[in-house]
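Here the structure comes first, spelled out in structure tokens, and everything after it is commentary.
The other protein chains are all here in position, but one chain of the complex has been omitted.
Order of writing sets the labels: A, B, C, D and E. Residues in every chain begin at 1.
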């Protein structure tokens, strides 16, 4: 997210003053309302369909249910306390977490704006941010698909929102310590993708593989559904990245261009790898390459030019392809839908590369204070690593905690029968 | 819909002057163009898919056909005469219906604005309203799905548009008697949801149950399709409710927030009820709870705060859950896709609750003229009841009229064979 | 596209000056960002699903793959050279083609605007145009579906973009000779629909029919998927046509109204024809009529009133219906998904009718310089014919060229087995 | 033992199952099949491409029964599946040499 | 009476149906099945997870015929289903003890 539209946010101080009365710009507001709709669209139905098509037919509903339920409970918790902790004033501890002053959105009305974004109403700003908080835990679903119990999933997701997503979002976008350092993460390379990606890896390891993995083939049951979801993700990502400009201007346009270019390049790079290695390009390949390109450009999207975006996209498609082979085939970790090698690896790479291609010399936009490239690179690396470490550690603790309260996995019989019948007493298809 | 953006509409008088020349705001216009696209998206493909997944495979196309055809003919009739009757000047009878002065959109050009909404072009205003006129009769389809003949459906829908939807829309949004009374219906709790919901109940009663109901199970044939439609409805509803602010501002932002919060709460409340009663939450449950939350918040969305929205959403999910059980299981009325217990009950409840939570004391916005809560509550109840009565009565008459001209139902053989082959000579799937 | 928002583009001269620094309008920019997302949405997933549902199950992925791959490579080539050739300064040859001055988008930054459209950032303008460049070759896919090899398709599409699409786009929208003549093509009747439609016919003839055509029935394998795609196309087309106003104003509103009206009329006219000829209306019919209505109104959408749009839509549904019967049944040309009779015939008809209904006397907007209707009609006919001839000829040459390098068709065995397994080693469904 | 195979109209399946249960047959195996016979199929029409679908959806019910149950089972199926219209279907009877229950290894009548 | 079961390549189904009609067989029941045999299956590949699908789609055609038609029916199927490549399929013949038409109760040859 572009940090500080109205005036620079350089720490906790400035946030003490909000909300202030100011006239929002109708054009910027129009775009942010739209962008909010687009990012929700990414999760529902976008990501839900993308994931649902990839599992076996007997688990299709369980995945849709997870995405839908996460959207519901995250929204409720965001209104109750999430927004306050992420973007509220944290007082003395503002470097690490926001405060409780905005619990239940206290003080919000139609005229309110956020100090850092006086060009749009605060209601729009917090809605836009809510959609990010929804999609991030929903991404993790891909790791434990086809075996996690519903209740455990629900508990895990709420705790993960509160203890992993919100702190990291605060550090980077809410005026926390990474923001103060000048860490650049335009639309969530660290906050969303590294965060969800590494949590997925940890979850896959803690839960263990699906029964039959890797001997038994587990092909996607409905690739057209996955492609439908992929198309929605691509379109929705315009809201994600270009919306992170928090304005309808040239910066949003440049972000959209970078986003689109990287997606296209990710597609292309992935199918080239497939063509070289397997002799045939595939549909699942091209949509995975697309997601890799989009995830990787996300942190950089507001800072790089089209050339940088092309380079990042090509790298994304190539590196994430090999990472997927490595994690799934070599390490035999059953991160069911490859969340880590695509989002985790892509997000990390993109966050670091933001320090490279986000330089005027390479067609990007130099950091404001004339910081050296090597310094920025260090900051990027630090931020990416801190996110990785925090998310990995806390995810692990949460899973152990949940496991102490309720079993994480369904029984072997339930897994064989399929989660749809076992957990929800419904079947996906009666054709 | 927010009534009277430019200046207050307090009856027919002010409407005599339009269209006036005025400069529209590009930001507001941008949002309303988008909102229009979003509301169309709710019907096509949103609602069409939502409904299509719920019927049996052999009737999937008939439902899609009904939604698509309604979109087509309603649009044509809206251009020909509908807009004029709903929003045109009704002269002496303006309290009950508009006039014929704008037939075929006479007087419209690119510079025209509507007196009540001078901030956007009139072409955009009438397009936005058209999408509401499309979705309302399309909602009714759920009641007579899997048995109504195509020709009868077509005739019914056109008459229903002209004799039920348009008058009610005029009363509430076109400067009619309910508008004059100060009835609050921000985005169509009465105009859309009560209207369609009660019409559905009447249609289900007049047509009679599907063959085999309730003995024979009639499970949804494709729940992933229904979930895809549900996601589109959620996203599209942002256009429906936040678009009803007719501007890109804080009011739109607050409406989006209320809408989203109620949807999330509706989801959650419904699956909690399922969990308690049946021991298992379900996918069909969560999406139905979402629709209940959205339908119920609709009239209130521009007048309540997030706390009110949360309360309304929780009530919606709970009450509509029990209403569904009651109508379908206890009364054994075969309103096939539960339009009445979700939209009718939710719409009524929401319209009344607008009189409660739309009070500053409860985090909402008091009525402009300092009206007492109890008075407003009375007005809300009156408006809801009047809509209910009008729609029920006229729907019944229309159905009897159509039945006199052409049979309403397919034959028993056609019903067994499925409407897709019987009516359209097509099959949904050749997998 | 509305030509020359800021000031008239009457040839190459004015283009020499860009990019200029100017303040974009946030409302217009908001709408154009949205419109760009909508037009991408038309291809991914809209058109991809629309086409995918129409083929047989064993080829479903091959069609999705073609649409996705085209989106990827066209985007890359657009950034590399396409935008420069279409909208860059062509110097002496500007009448026929742009130049290489903007290769790799040289000179673009967040502050840049295009001289002709100073109200929005250039980044947004070029993104919006890119989405048109994506969908046009994707439309052609319908002609050679179920038999073309992937590599040949890829090569063909890139050459076709460069040698067919870009020149024609330049002639009409980039300040080329048709623009100078005053040719009216608001959103791509010639540039998109005639262009793709005639290329489809040529491709169908060069590749030859699918094995078994016309003896063996080849019914759509999943019509609900096609309907989902159709709904997305309708919604997305609002971005296509109303976005071509390049502003959020009354002109955009009128274009949206004309677009929607023609779509509705196209639906209605097509099913009336079916009803008369076959006794039953069909789902495939109504969505095809919708596309016919939308394709036909496209060139006229910014110049006609709602009455003209209604007439054009009714004509589109009727004429394209008969054209489809004629080409497929009578001539027995296996343009698999009927691209030519719908887009080609509709596009041609619409381009010519723009010269009729785009007259103030018929509710439209007269050409700026007081040109006579008959003169404009001649220009329209000339532009349509020139596009037809260029596209037909160059498409033929490209196909022969590609055929010389690599076989165009899969083998008979591969065709029988299905392209999904043969070319991509994947299967669409494992239900 | 005999293996009875009945090709019936799909919407009669539940009736047939119940009728069989009443005469004491507690197991059966059902397959979705397409039948071709005297019953006319339907027409499908896609953008004017008309074609006749002769294959109609049928359910194939297979029941292995002890010899003394054959008559009653056939009667039960016939009564439950008959609508009186063309296409009601056929019943075929085949000699079953051996039957085994996989779980227990039981053979013969007691395996059914 | 005999029950002839033919496992054939799906795209030969229409030819087989026509060939059977020519020799006077007017009814049949078809099932989509998966066959495993000498014919090699195909590979599928999902994000690098490769696996071989040995089961190939086949159509199973079942026809009950009077004894005197058996030879001709078999010849008709063989001629119509043969492509000459591996995987053309098999024909099995089983003795049919009894056949009944549900609609009329007719038994034996006249039930077919």
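Note that a residue touches a chain if its C-beta (ideal position, glycine included) is under 8 Å from a C-beta of that chain, and two chains touch if they have at least 3 such contacts.
Keep in mind that this is a model prediction, so the values were computed, not measured.
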- So which shown chains sit in contact with the chain we cannot see? A, B, D, E
- Based on the whole complex, identify which of D:53, D:66 or D:96 touches the chain you can't see. D:96
- Message: Can you say which of E:13, E:28, E:81 or E:102 touches the chain missing from this structure?
- Response: E:81
- The missing chain sits against chain E at residues 2, 6-8, 31-38, 54-55, 58, 60, 74, 77-78, 81-95
- Query: Which chain A residues touch the hidden chain?
  - Reply: 216, 416-417, 421, 425-427
- Mind pulling the chain B residues that touch the left-out chain? 214, 217-220, 277-278, 280, 282, 284-285, 288, 324-325, 328-329, 338
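The working rule: only the chains that are shown with their structure count from here on.
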- Enumerate, in label order, the chains that touch chain C and chain D alike. B, E
- Using the touch rule from the top, work out which pair, A-E or B-D, shares more C-beta pairs. A-E
- Message: Please tell me whether the contact surfaces of chain A and chain B are same or different in residue numbering, using the over-half criterion.
- Response: different
- Using CA atom averages as chain centres, what separation in Å is found between chain A and chain B? 34
- Averaging C-alpha coordinates per chain, one finds the centres of chain C and chain E separated by a number of Å equal to 47
- Message: Quick check on chain D: which residues sit in contact with 2+ other chains?
- Response: 44-46
- In chain B, what residues contact two or more other chains? 25-28, 30-31, 34, 222, 228, 248, 425-427, 429, 431
- In contact, pair by pair, are chains A-B, A-C, A-E, B-C, B-D, C-D, C-E, D-E
